[in-house]
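Missing here: one protein chain of the complex. Every other protein chain is in place.
The block that comes next holds chain A.
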Amino acid sequence: MIKAVMMMNTQGKPRLAKFYDFLPVEKQQELIRGVFSVLCSRPENVSNFLEIDSLFGPDSRLVYKHYATLYFVLVFDGSENELAMLDLIQVLVETLDKCFSNVCELDIVFNYSKMHTVLDEIVFGGQVLETSSAEVIRAVEEISKLEAASNAISLVPNSVSGWRGR
């Protein structure tokens, strides 16, 4: 199971954080800070795995990847494969790259909700459900269309129509 997905920039600002077990917000913030403090102390060109029992309890591992100004982090337990998780980060980044054509930190900052849509298609309740970025993009596009359509139905807010009706 995947326990958490995080994206943060190299200054430690979280850009996306998703914990698949319920945690109080203070604890979440603490974990994000804890992870960052470990990551930023690691030199370049070393392995992408970390034993992180001290933060996430026994049998937890962390895989991270550093792209430009961002860290992508996955925390998981013994029923996932480390290299497969590294591939999963790759899948995620590829998908984002296709969604935003040349993704950069700003895309991630401003498309918070789309980020979640993408991630939810890949990881479902802590389980990896989809690993093909083409499938993910198809679903994400459908969802965007649906959202746009539901907006178009009533561009005029309900309150306005109610107000006019009087």
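For this structure, a couple of remarks:
By definition in this document, a residue touches a chain if its C-beta (ideal position, glycine included) is under 8 Å from a C-beta of that chain, and two chains touch if they have at least 3 such contacts; residues count from 1.
Basically, contacts and distances are computed from a predicted model.
When the listed names "EIF-3 RNA-binding subunit", "AP-3 complex subunit delta", "DNA-directed RNA polymerase III subunit RPC8" or "DNA replication complex GINS protein PSF2" are checked against UniProt, the chain not shown comes out as "AP-3 complex subunit delta". Only one of the listed residues, A:Tyr20, A:Tyr67 or A:Phe100, touches the absent chain: A:Tyr20.
Against the chain not displayed here, chain A makes contact via residues 1, 14-18, 20, 22, 25-26, 28-29, 42-43, 45-51, 78-79, 81-84, 86-87, 109-110, 112-113, 116, 120, 124-131, 135, 139, 142-143, 146-147, 149-151, 153-154, 157-160, 162-163.
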